[in-house]
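With one protein chain withheld, the remaining protein chains of the complex are depicted in position.
Moving on to chain A:
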Amino acid sequence: MAKLKVDGKEIEVPDHFTLLQACEEAGAEVPRFCFHERLSVAGNCRMCLIEVKGGPPKPAASCAMGVRDLRPGPNGEAPEVFTTTPMVKKAREGVMEFLLINHPLDCPICDQGGECDLQDQAMAFGVDSTRYNENKRAVEDKYIGPLVKTVMNRCIHCTRCVRFTTEVAGIAELGLIGRGEDAEITTYLEQAMTSELQGNVVDLCPVGALTSKPYAFHARPWELGKTESIDVMDALGSAIRVDTRGREVMRIMPRVNEEINEEWISDKTRFIWDGLKTQRLDRPYVKKDGRLQPATWSEAFAAIKAAVSGAQPQRIGAIAGDLASVEEIYALKRLMAALGSTDIDCRQDGAALDPSLGRASYLFNPTILGIEQADAALIIGANPRYEASVLNARLRKRFRQGNFPIGVIGEATELRYDYSYLGAGTDTLADLVAGNGSFLDVLKNAKRPLVIIGQGALAGEGGAAVLAQAAKLAAAVGAVTAEWNGFAVLHTAASRVGALDLGFVPAEAGRTAADIVASSQVLFLLGADEVDLTRKSGFTVYIGSHGDNGAHVADVILPGAAYTEKSGTWVNTEGRVQMGNRAGFAPGDAREDWAILRALSDVLGKRLPFDSLAELRRKLYGDYPHFADIDAIAASAPGEIEALAQKAGAMAKSAFASPVKDFYLTNPIARASAVMAECSALARNNFKAAAE
């Protein structure tokens, strides 16, 4: 610990603190542009200048000077720094004046206006007039992709974007070319960025040089309603803020959640919002004369009632989709139980996850924050870069700290960090379990090994065997102990863990979603679009928000609410229960899904025992108490992994392939989004160019 005085106030801070951090600790505000807590220190904007007593008679850049570098006074007094002296004020004014020399005065037409660091700090620390008569510098705008718009005249060369892409996103795409006044931020030859996290540079840019291209000129920050919610694009449950104007979602921003997403979100999370406005189901439809035709709610319900009453109860099936919240899955489960059916499933991809094996068998047990404690990792059948981009950034963060060997079984793809490629599928895994391979020693020697199992390894016939073998491997290398559970199942669907917690799986062992689709006389699809519906035989009811695969085959469509239009609970891949909030109302006649199910149950004569969301939650928490612990992870038993390991049997020979074939088009909302379609096309072409 180091002692120092900030503006006369004595504080004690850890040795590794910079002066800027120490000043913040003491409650003194220090303006900055280039400094960012999660990026390396550049020290090039000079806005954080402070005065150091006894130091050289000039202001010091507080972000780049450590408290250890301070010298004590002549009699051993604590070193002293000042943030409010005339010298500091003059220095800040000078820096601000220099920054504004070349900064255009286009705040009225700038998308950053109202949430601009430069604007705010110019108000707080700048002078009120200009002494500059010459022309301002003009910089050509660069094309850096379909997501980030550039207005390079505004750039102040803080290089946050360069450091972010290099350090966090893990691909050196942006750079600062030229020098001095002519320095410019660009990608190599103005190629589009390929990172799945590139949207974060929009947030990082302290000025309006990098702004969101889809959001350009759509709204001003102060006219937006801001709702804190949870993302459902992947199974991480990143913390987001949904900005709305009236009913319309204008943009999605990240919130800080150190335990999950720090302050990053993936591009799919950020730029999905235009998909919330297109392809929407805004009224019920009933198939008449072979065509889906608009109908009223009562007509739609009547059609369902006719179909259900004509079906055998045990041949009524239900599939829960990837974006569904716990509340509606719970309502659907109760409805199906009331109808007398057990043909329910949430595993659209046929992943061999079974709640009867215990909760630990399908969770990311070490937690996302726990990745930073791990000291070796084995990735089995997952591509975290596409399946959970933000988690991949966390893996990279750990990788950058060093001593983090990573092995991959599955597809050999670019993951944004170095890894040793062990093999393609079950053979390699079996080999490791049998005790061969040099990577086994790496895992054994690690104190906290991490074994990540992706859905790619678990889908299909042999999934159960792979899960058990992975558990056996985890147990064998000491990944499952009382203090550390390194057995980590990486999910791709936001709803999956919650649905497994609810036991939304068929009672009959071995039955899969595909079987249910094929055999049901009446099939309820709760936003289920990823399951293969070509083999469906019976009457199909689609409850969901977007006209996608499910709606195309439906006989009755009940319009539901998208994730921004309902308050719902989602459980992320770690088993963390989180609640999202409603940012706006669903369009047209669409209703929240739980309410649709409640109304339908009444028509079917099996009225569900709740009339409001609060009542539903009371019932839900009564049946499954852990859902009441919002933002917490209910402890899971490591013994379940060991029990699972005992079941390890022979694996059928297969190669693992990630279920995410196209990062940008994994769910109905993304497929409705024009921005995502553009990104997807670009990614495909890049891939082709690279393959040639």
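Heads up, the rule we're going with is that a contact is a pair of C-beta atoms (placed from the backbone, for glycine too) under 8 Å apart; a residue touches a chain by one contact, two chains touch by 3 or more; residues count from 1.
Criterion: contacts and distances are computed from a predicted model.
Chain not shown in the complex: UniProt lists it as "NADH-quinone oxidoreductase subunit E", one of "Cytochrome C", "5-oxoprolinase subunit PxpB", "Acetyl-coenzyme A carboxylase carboxyl transferase subunit beta" or "NADH-quinone oxidoreductase subunit E". The residue touching the chain not shown here, chosen from A:Glu173, A:Asp231, A:Glu530 or A:Asp555, is A:Glu173.
Shown as candidates are A:Asp15, A:Glu37, A:Asp128 or A:Asp182; the residue that touches the absent chain is A:Asp182. Although one chain is not displayed, chain A still touches it through residues 171-180, 182, 184, 186-189.
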